[in-house]
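Here's a structure for you.
A single protein chain has been omitted; all remaining protein chains appear in their positions.
Letters are used for the chains, namely A and B, taken in the order the chains are written, and counting of residues starts over at 1 for each.
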Amino acid sequence: MQNLKQHLIDTLLILAIAGPFTSLLLALVGASPADAFGHLFSGSFGSWSKFSRVLNVWIPLTLCSLGLLYAFRSGLWNIGVEGQLVLGAVGTAGVLRLGVDAASPLLVLMLALLAGALLGSLWALLAGWLKIKGGVHEIFAGLGLNFVAMGIILWLIFGPWKRPGIASMSGTEPFPRELWFPMLEGWRVSPFALALALAAIVITAWVLNHSRFGLNLKAVGHNPRAVLLYGLSPQTYLLTAIIISGALAGLAGGVQVSAIYHRLIPAISSGYGYLSLLVVMLANFRLLPIPLIALFFAALNVGSIQLPMMMQLDSSLAGVIQGACVLSALLVFGLRRLKKGADG
Amino acid sequence: MQIELQQIQKSFGRVDVLKGVDLKVEAGTIHGLVGENGAGKSTLMKILTGYLSRSGGSILIDGQEANYNDPAAAAKLGIGMLYQEPQDFPPLTVLDNFIVGRDNHPDNRREWQQRRLDELSDQVRFQLRGDDLLERLTVGERQQLEFLRLLGRDAKLLILDEPTTGISDRQKERLFAALQQIRDQGRTILLVSHKLEEIAALCSRVTVLRHGMVTGEECAPFHIPRLLELMFDKAPVNSVQNRPQATGKALLTFENISANGERTGLNACSCTIHRGEIVGLAGLSGSGQGLFLRLAAALKRPLEGQIRFHGTTLNGRDHRTVKRLGGCFLPANRLEEGLIAGFTLVDHFTLAMSCSESTARVAASAAIKKFNIRGTPDTLVESLSGGNQQRLLLALIPEDANLVLLENPTRGLDLASAEWVWSYLRSQYSSRGTVVFSSAELEEMLEVADRILVFFDGRVVRDLPIGQVVYRDVAAAMTGY
Partner (left out) sequence: MNNLSLTLLLAGVLATAAPLIIAALGETLTEKAGVINLSLDGSLLLSAMVGFMAAYESGSFTLGFAAAAVTGAVIAALVGIFGIYLGQLQVAVGFALTLMCKDLAYFLGNPYARLQGPQLLSLELPWLSDIPLLGPVLFRQPLVVYLSLLLIALVWWYLYRTGRGLELRAVGENPEAAYTRGIDPRRKQLLYTLVGGALVGAAGAAFSLGIKPGWGRPQGIEGIGWIALAIVIFGGWHPVKVALGALLFAFLQVIGISLQGVWPSIPAQVFQVAPFPMMILALLLLNLAQRETFRHALQRRPGLALLVRRLQGAPPRALGQNFKPDR
């Protein structure tokens, strides 16, 4: 109860800082804050069609954020999530390419997603291995690998996987409809992808909060020295955590390919890897707020699409609000910490 | 410079580290400050240099009350300190290290500073080259440099905190000669040490600190037994008794073990510990005992030599091997190394027993009763008191353990808790297991151990069955006699 109250106060404080800040910026460019917020809302929750688009963003964002949570539990800053997402997309696209004429498209789709998760986790494993065996900080290893992943996807799109005739930033040849993620009539979001994300939430909640693995992982993150005495190997847990993190990011990449874009494009990640880091930071590294924050961020992303048309504003307002929220959160958490230090 | 501390108090949270310390140091003398570990020497000195704030009391310099609260201000008044851990910048050059600091001579031209460094080196016969990288130097040389730097900016009061730990004999001689030389120039020196030999050689007066209070002050020439008496609690009257000698099989053997770590490392240590023994590792802290325990637990790897536990060599193995064979280690800093802050008792039992939460909950409840832990199964470990944390650590030892390695098991515990810990260990392990523990409290060791290994400067200097222990000899061996 005490905790809940504090979280509520924190949330209000964060909004009380980020809200006026954003309004000020809007006023600065001569736009009405009320109109802008109104458009953001109507553009995301205004209709089922729009909301289903929000969900399409929410799915990969949630998957990545959940993955990050595993890494953070073990004490790792998996900033390489962006590259893992990209490689996941590559893995999925690779299998889908092979399965164009396969007899069972559903099987191909499953295999493709699996390949996405696998490639994502391999890319994460590389960062983890560099950290544990090479002493390269995971932030730098991850960042570096993100750009290498970017290089790989560009090379594929412009090289071996290029469209017949023309290679362009518009990506590879779209996959046939049989290889799209199954849809329901009238839905713009795949219910199966939605189910996948919801399952990931439930499983993650159980693993992190109720399983022994989750407890051990948390112990490693809290005190890597002490866990030695309990017979745990911190290295094993760090690697496992980052592999899971990469697998979920890879899965998100797979969803981007198979359920959203139906081909590989250079911007396949839509920056959701980096954005998911913000989601987890704003959630203060806790699981429960993640789906809600991811939904909020997804709504901002989708709602902002119509800003250029309706108000001649750049759609990057979404990112500004997201960043402002996270910075306000860091400020609030930091001040709370300072106060705690002064009291203790 | 004459300096006088009056009723200095310091507490960290609820712990009183200094309980009203008076200390007067006359100008132009070398004054010694001795005491066991945890007596409060370093804290007192850090207050004197403005590094720590004081909770109460006042500082008088040449009879004038001085108020300062950071090292910069203390330095302006002419107070300089050679810290126990070198406070320098290893990747920079010797000359750079000599120059850095707001407390320096205003003339910061490098040529001038280089000349000054050379002058001072010549004066006290140190050999330091300005363009060497500090990280290539030995600890002793780094200390010499810091010493010169303090001289160079005209520190009138020089505080040296355990200056001879980890330096060679030759460097020690040089340092002592230099100290005497600058004393004769009229500077005041405050020497903090637990090596009585050094104190006896240099100081004209010495103040003894114990548990944050001054227990006495003596003038040269010193009567060493008297100092030991002031430093340590009195020898318990009935402590030395003949306990049955252990005759069990060899359980743990160290063969010519050398290792890096702590400050002294461990040098060529060989010994065999048998089943059924209670072995005390005596020594002032950081003399190699902690390292010994960590090596035995396979938490550290030796540079040379072989350690065998139940006949299995531990080279290249980790703690899991030791754990499997029935060994366990309880570190002194319980919350940093032994327990996991943010975790409850149940969480700890789940980890230790690798069982389900419900099983762990049952075990935690049982342990709370059996070990009389003040807490519930869902209490976070960091909110337990030190004594209760230790009880929890004992409760987490697996049933079938046969070697318990404990580092300062009663540190920070009140008398009742400490007694409880020992009665538990005795009842549990005297018949079927072996206990190896380190302690800074000699009398505790005499009360409970069957055998004592005395550590000094990274070496085992005595290995005595309890029947042959003479309290004074052990105390003297611990301080280098």
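Some notes on this structure:
Note that in this section a contact is a pair of C-beta atoms (placed from the backbone, for glycine too) under 8 Å apart; a residue touches a chain by one contact, two chains touch by 3 or more.
The structure displayed is predicted, hence computed values, not measured ones.
With respect to the full assembly, the chain omitted from this view is in touch with A, B.
Interface with the hidden chain, as seen from chain B, comprises residues 49, 51-53, 70-72, 75, 81, 83, 87-92, 96, 99-103, 108. Contact between chain A and the absent chain runs through residues 25, 28-29, 77, 79, 130, 134-137, 139-141, 143-145, 147-148, 150-151, 154-155, 158-159, 162, 167, 274-275, 277-278, 281, 312-314, 316-320, 322-324, 326-327, 330-331, 333-335, 337-338, 341.
Basically, only the chains that are shown with their structure count from here on.
Centre-to-centre separation of chain A and chain B, using mean CA positions: 48 Å. Interface residues of chain A facing chain B in the complex, by the touch rule stated above, are 210, 212, 215-216, 218-219, 222-223, 225-233, 344.
Put simply, chain B touches chain A in their complex at residues 13, 299, 318-320, 323, 328-329, 331, 336-343, 347, 350-352, 354, 356-357.
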